[in-house]
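In this view, the complex is presented without one of its protein chains, the others remaining in place.
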Amino acid sequence: MTAQLAGLLLFLIPFAGALLVPLVNFFAPRVVPWLAVLFGLASSLIAFFLLGGTPAGAPITLDILPGFFRSGLLLDPLSLLPALIATWIGFLVLIYSLGYMKGEENLARYYALVLLFIGGMVGMALADNFLALFFFWEVMGVCSYQLIAFFYKDPKAAAAGAKAFLTTKIGDIGLLAAIIILAVNSGSFSFSVNFGAAAGLALPVLGLVAFGFILGAVGKSAQFPLHVWLPDAMEAPTTISALIHAATMVNAGVYLLARVSPVLALVPWSLTLVQWIGAITALLGALLAAFSNDLKRILAYSTVSQLGYMVLAVGVGAAFASQFHLFSHAIFKGLLFLCAGAVIHAIGTRDIRQMGGLYKHMPAVAITFLIGAMALLGLPFLNGFFSKDFILEEVILGGAWGPLALALIAAALTAFYALRTTFVVFWGKPKPAFYQDTLPRAIKLPQAFSLPQATHPHKTPANMVVPLLALALACFLSWLLVGPLSEAWIASGLPAPALSALELIRETFSSLAFIFSLTAIAVGLFLFLQRARLARYFHEQEPGWIRAASRGLGFDDLYTWLADRIRDFGDWVLMVWEERVMEGINRFAAWASLGLSRLSCLLQTGDVHWNLLYVTLTLIVVLGVVLW
Amino acid sequence: MSVNLLPFVFVLFGLGLFCLLTRRSLVKLLIGLELLGKATTLAIIWAGVVRGTPATTQSIALLVISIEALVVAVYLALVYAFHRHNQSLDTDDMRRLKG
Amino acid sequence: MMTQSALLESAVAFLIFGTLASYLGGAFFKQRERLISGWIATLATAGSLVYFVLLFPSLQAGSTQVALFGFIPWRVDLLGWIVAMVGVVLALVVNLYSIRYMEEDTGNSKFFPLILLMVLAVVGLAFAADLFHLYLFFELLAISSFPLVAFRKDEPKPVEAGLKFLVASATGSAMVLLGIALVYQGFGTLDLVQLSTLVVGGPSLFLWLPLGLFTVGFGIKAAIFPLHTWLPDAHPEAPSGISAMLSGIVIEAGLFALLRVYFTIGGPLPWPDLLIWFALLTMTAGNLMALTQKQMKRMLAYSSIAQMGYIMLGIGITAGLGAPAGAPGGLFHIVTHAFMKGLAFLCAGVLIFSVGSGQTADMRGAAWKMPLTAAAFTVAVLSLAGVPPFAGFMSKLLIYQSGIQSATTLGWVASLIAIANSVFSLAYYLPAVGALYSKERSPLVAAKAKEAPFLMAAALVILVALIVYLGISPDPVRQWAFQAFSLLKGGF
Partner (left out) sequence: MVSALVILQLLPLLGALLIWILPRNRIPLAGWLTVLFALAQFALTLSLMPNWGVAQLPFLGMTLSFCFDPLAATALLVISGATVVASLYALRSKDAAGAPARSKGFFALILLVLFGTSGVALARDLIQFYLFWEAMLIPAWFLVTLWNEDPAKVKATGLKFFIITHIGAVLMLASILWIYSLAGTTNMDQLITFLPSLPLATLVPMTLLFLMGFVVKLAIFPFHTWLPDAYTSAVMPVTLVLVGVLTNIGIYGFARFLPFFPSNAGAALSLPLLIAAVVTMFYGGIQALVEKNVKRIVAYSSISQMGYVLFGFATLTAFGFSGSILNLYNQAATKLALFMALGMVAEAAGTWQIDQLGGWAKRLPLAAVVAVTAMLSLVGAPPTFGFWPELLTFTGGFASGQVLLSVLALVASVLSVAYALRLIRFVFYDPLKAQAQGGLVRTPWTGNLALVACFLILLFFGVYPAPAYQLVQGALAFLGLGG
């Protein structure tokens, strides 16, 4: 099998699955989940062919808009990494779903959309042109919308789905504009043509293009200030959260930035913008995560924060570092989400204040979660440690001191919330409300889980534990792949440092970043230890920003306010313009013509003398006209 | 010819119109119409005199007069019917149709 | 092959003897008065129609002088033929229709002969060679229509309408006659062809003054605003067949006479725009006043005024601005208007006949019980509003075209106003149709409405067919209209 064919199959298989699942559902609904897993497996197996250094093969292309747009596959390490992450994590999520989603309604829709989601991500990554990239980019948007709103009877889910779609769409128009401007100037959508032609563009145009790309990435990767959709997306089934956070959607933005970094490099201010966006997002996400009490929301904000790091890395020109962190993050965040899913599945709430001492009931989950959290905060020798330090190092090298400061504060906060969450959930005191139905009504539970009358939380089914273990293992080992990864990058002519795993260790431990990040972890640990005092302080003083932070720093309020103003404006237009002015014109026309009609009918007096008077007057007028 | 009857024709015509405009009796309306008719008949005859073909115009005038008689006959029949409905000959009663 | 004069004499003889026979037949067989009178009149009209059709091939060359029965001076040309044909065809349809329609009236032995007399007058008018005969037939037309308007003399309203009609008409006739006297005094002849040669000599008071008098005098008959006031009273009160005749041919006769006079002795006009302004005023006023009418026939009467405006506009544009398409357009519109307004009135007649009320509101929902009539009415009013693919569109199109063809501001403005008026007229046509097709039915409709009887339906179908045919394929008639004007030299 050639690489081209494998690449094609890689995303065609999920698509075929997405198509087949609803059809099979007509005949054999029971088979559907397994079928989906099978397709996921097939796709992730194909991925091994791509790793195996197969010959590239003849390019496979398709004329989509004949004469204007021909799409093909691009298989380089930059594009393969997100694709592989998508298929593998996707596969694990599918397995996990077997247990997690058991007994839900509309499973066919669920599995079809998950497969489509995976296919969309793979397609986006493997596209050799901007248009196909955008196409699949949008397919993912559609899938995320549908999957976030999967429990559509819950108004919060329905709203969250809509919000995700709308917010990312704002970014998408930027991306679309950028793509079209490039295409109009170069006559093609292909990456290679456009990167070549971009240098010839005027700076303002190029600035617009760069801004469009950044906007697109900001929307998709939930960067500041469009990060608001991601926390709300927690209304999705937890499996979907894992998929969005680890495998598909949010990675796309980072991938895009990495992909278009040649264009960004041409616009001086754009990289600075990207740095600051990344750093601010990293800090903001960490801060918000630190003040959240909803387990999934913490993880969501954490994703926002980690994506900030990746964006920051792109901003300092370290695409490789960003992709490396993307890889690590996908693994540990996937792990964290799946653990969180297991927890939520077991006890039926997402509020960490109602959790505690779960270690006794689900040790495997607790340990794997701990591993994930340690990777998140960057404990040495876990994958997160290497990749994050790599980024910090690149930031230092890039001389972006301002963003670096923000990133370090964020790192401290990361350590704090990672520790806090882990300990509160698994080792804290069990709360009395623990086993009771304290669930807010609005939160939709998986049907498989009915709140137990017994005093024990659910056991975690094996098909949910297996993916956890696999991912936990990967947290320890994945960084070892840095060697082959960087080799592949260099081999494909992409900018990457030549590193082997050993060199990575040496580099990391000898860098300034190592000291910085250790300090940050230490500060985080300190904060964690002082959390009781902090809590008391916050409780007593209630500083305003704390309340703001617990409400997402007011971004949601701002956007809601804006949306309301638009709606008010619409109401106003409807009331005033449509009802009064436009209808008014119609009514006035009717009124005026009727009035004129009545007036002119008054001329018709019915009196014969009047009739004769008109005749006489007309005669006088006509003769007058004639004679003069 | 020293006399010009045309101004007289116009005066007569004007009188007829004046009569039509101001008199509110159907019979007086008839008189107004007749005045118009006489003015035109006179004009026709005068035209023959001016053109030196009095025979032509007089024959025309005779025809016109007989046609007028027809019109008057229809008019009177209608006035008769009108009187039967309204017991009056006042044009003020002739305002059923308007607007 | 008969000679032209023989053909004409036969055609006219059919009408004259038809008049007599219809009257005598009706008078002798009182019990079957309506049927006998009606059928005789119908057959006479049909016979006359045959001879008129036979006349057509001989008209291509231009006009010929004919002394009808040896003493009536006629000039026969295509223009006159078209008008005469319209009169005869419409009369045929109306006769056919009235046989059934008049079943509740008495005195039908006078009704049908008067219609034939009317047709006779129209034919005479169409071919009259001199001004006096023009007047003579015009007066005959008027005299025959007075009793028809006031035919239902047992009711007060028709009598009132007849009186008003008569007073206005007589005033107008006096003006026309005065004008004729002045023309004679000025030129010493009344023959239209001779006049046209004399006029070239130089305009004078004896030309302009009569033209002014003709404009007003014929304008009264043609219901030019503001001389129209008799029309909305007279047309609705007449029996529907007569309304159709009045709106379809009688008022057009006024315009036709005006057209003859203008193109004979008009020469270069000192007031080229006068007719156009009158036309615009007329169509706007007619449409405006029609908008608030509650009675269907009164609404149609006002719409007739508006339509007169279109015809006049066509004539005015050619006479005043010199665009060649205008007057043929006007003539074509005379033809189409005769059919479509005739159809509209006949449909209104059927509705009144069957529903028993003239109020549009009382006819709500009638379409569900009388689909044919409602469909025919729809065709008629859409055609009147100038909506393709019906005849009215084609004739209006020529008139619009002429304004634009004239390449003057006034022409453009006039065309646009005319177009706007067409759109505006929909504002009363459509609700009338909408009322017929209304879901809820008025009590009268629910109680009484039934589809038109065969003869009436046949009359409607004939006219619908004509309208649709002229809409899809206007060409023979449109070509004739153009031809008629190209053959016009000094009025003939």
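Per-chain numbering from 1; labels A, B and C assigned in written order.
Criterion: contacts are C-beta pairs under 8 Å (C-beta built on N, C-alpha and C of every residue); 3 or more make two chains touch, one makes a residue touch a chain.
Computed from a predicted model, the values in this text were never measured in an experiment.
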Exercise for review: From the touch rule at the top of the page, work out which displayed chains the omitted chain touches.
Suggested key: A, C
Check your understanding: Per the definition of touch given earlier, which of A:Val31, A:Leu558, A:Met582 or A:Leu617 contacts the omitted chain?
Key -> A:Met582
Revision key, fill the gap. Out of A:Ala149, A:Ala321 or A:Val424, the sole contact with the unshown chain comes from A:Ala149
Check your understanding: Which listed residue (C:Ala427, C:Leu444 or C:Ala484) would be found touching the missing chain in the intact complex?
Key -> C:Ala427
Check your understanding: Taking the entire complex into account, which one of A:Leu98, A:Ala158 or A:Ala197 touches the absent chain?
Key -> A:Ala158
**Study point:** Given A:Leu5, A:Ala177 or A:Ile505, the one touching the chain that is not displayed
**Key:** A:Ala177
Revision key, fill the gap. Given A:Leu502, A:Ile566 or A:Leu617, the correct residue touching the omitted chain is A:Ile566
Exercise for review: List the residues of subunit A that touch the chain left out of this view.
Suggested key: 62-68, 131, 135-136, 138-139, 141-142, 145-146, 149, 152-155, 157-159, 161-162, 165-166, 169-170, 173, 176-177, 180-181, 183-184, 208, 563, 566-567, 569-571, 573-574, 578, 582-583, 585-586
Revision key, fill the gap. Contacts from subunit C to the absent chain lie at residues 382, 387-389, 393, 397, 400-401, 404-405, 407, 415-416, 419-420, 422-423, 426-427, 430-431, 434, 437, 439-440, 472-476, 479
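In this section, only the chains that are shown with their structure count from here on.
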Study note, to complete from the structure: Note: of the two pairs A-C and A-B, more contacts are counted for A-C
Review point. Roughly how far is subunit B from subunit C, going centre to centre by Cα mean, in whole Å?
Key: 26
Exercise for review: Indicate the whole-number Å distance between the mean C-alpha point of subunit A and the mean C-alpha point of subunit C.
Suggested key: 77
Exercise for review: Let me have the rounded angstrom distance from the C-alpha centre of subunit A over to the C-alpha centre of subunit B, please.
Suggested key: 97
**Study point:** Sequence positions of subunit A contacting 2 or more other chains
**Key:** 601, 604, 606, 608, 612, 619
Revision key, fill the gap. Residues of subunit C that touch two or more other chains sit at 163-164, 167, 171, 232-233
Study note, to complete from the structure: The answer for subunit B against subunit A in the complex is residues 17, 20-22, 24, 29, 91-92, 94-99
Exercise for review: Could you please specify the touching residues of subunit C with respect to subunit A in the complex?
Suggested key: 163-164, 167-168, 171-172, 175, 205, 208-209, 211-213, 215-216, 219-220, 226-227, 229-230, 232-233, 270-271, 274, 285, 288-292, 424, 427
Check your understanding: In their shared complex, at which residues does subunit C touch subunit B?
Key -> 132, 136, 139, 142-143, 146-147, 150, 153, 156-157, 159-164, 166-167, 170-171, 173-174, 177-178, 180-182, 184-185, 188, 232-233, 237
